[in-house]
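With one protein chain removed, the remaining protein chains of the complex are shown where they sit.
Right after this comes subunit A.
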């Protein structure tokens, strides 16, 4: 019963994918959309069942399907593990997945390849479930690769535009670099533990299995590189902003709420190993903090509504990695969940705006939408308040926990994180003001067509906004349901911060910081009514930020160009030399043959003469010389 239900959970989206791929066109637009949504809803229902069961019994559900690989002393099972952590992840993957599928029915309605869109989306959910549900690293790797593939397919969904294809390729290749790290990490762990099952590794560790600390450190670092690729951390973050080329529901589902949190999931899953390598945790914390600051600073000046949100995602992911690096896995998970709520809502809200403006994404051409798009505006406002970290919205609790933990461990990381939060508040309100306040700055025709989106779009927005509003309740400071819930999968008990004066002061500082950010945005864009200048007029520091610190250009110069140079060297020099040699041999043989064939002139007399001379010389050699 449990096995069947778990398989249903896993394969419902896959069935949706198959049906949409093979019969989607015949089914028609609405049917294929509804089918895709239903498939994910089934998964959500199954997840809910398991979630409630495991919450009550506190016993994880294990599903062992078959033995997949058996080598000398190394076995890999094809098995799944539904424990507290994976079920929590599944809850928001399938839950938000359902909402976004629903949203896409309306959003993608005019697209000719709508069935393909839903097929890919379902496939993505399937792989994401595989990633989360697997009971060992190899199954996770299958899902890990699968979501990467779906991300590629969906970023390049509008494949007729070459820039979108390039963005898709960029995402795929950057992820590939990380995946290599992930794979090497798995190999090293397999070598160290003779298994890649999470539970067996844990048991071996508690039984005092001897582990080489150096190799373990290398393995953890490699896994972190994998996480960097998937979760867009420095230095592999540049694909995520470009990934906004995909349709907006894709950005919301894959590049904000679910796939990009896979790295955090993996590190949380292996927290018992990461705890053994404090040096790697230190690196994770620093990388996370720096990423959050760098991405937030780039987000300050972007004008594309989705680009702002993309950099905001990178920045928030950085904060999560900061929490992971400090060993506060529960808090990272908490922020993943609240972030999934408000960021999905923000992306879907921006999608609603883009939908109303017929594809316009530049905030300089927006404004005043508050009056026409009331629901979108209110949900967007709630999510913006949540991401800015104002109480009592969910983002306040999770972000505050991260900053508080950072404060207790390392003041510098706390300052960096706080700066990033202030910047976040600023650019989010900048976005809000530019999009929804003042007067409309687009064309007359666009203005004429402005409309609130249909209810299939606004319903998910409302649900997500409510979750963004109250989501913080799962882990209130002092009485955290989440910490208790996750305790069985964590190697170390969660740190309890006594709520003293310092803590209240820190909260105060965080709120004041956010208010300062909002205040600056208000003064700049409401009081003075500024609109960001056209691209050509951007100067100075702003220009550097607007061009994303020229990181893409630097990567092009130091990595892409040399690789091209090596490629063309091999093509123009080595290839020419080698093939010249091979062709030369062939030509020499042909030449020799052409010359040689004249000897065979057809004259029998000549043949005979040669024959006799040959026999004579052989005889002469035998009798006279020898």
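Just so it is clear, a residue touches a chain if its C-beta (ideal position, glycine included) is under 8 Å from a C-beta of that chain, and two chains touch if they have at least 3 such contacts; residues count from 1.
We take it that contacts and distances are computed from a predicted model.
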Name under which UniProt lists the unshown chain, selected from "histidine kinase", "NADH-quinone oxidoreductase subunit K", "Branched-chain amino acid ABC transporter permease" or "Menaquinol:cytochrome c reductase iron-sulfur subunit": "NADH-quinone oxidoreductase subunit K"
Touching the absent chain when the full complex is considered, from A:56, A:73, A:162 or A:603: A:603
Residue numbers in subunit A that touch the chain omitted from display: 596-605, 608-609, 612
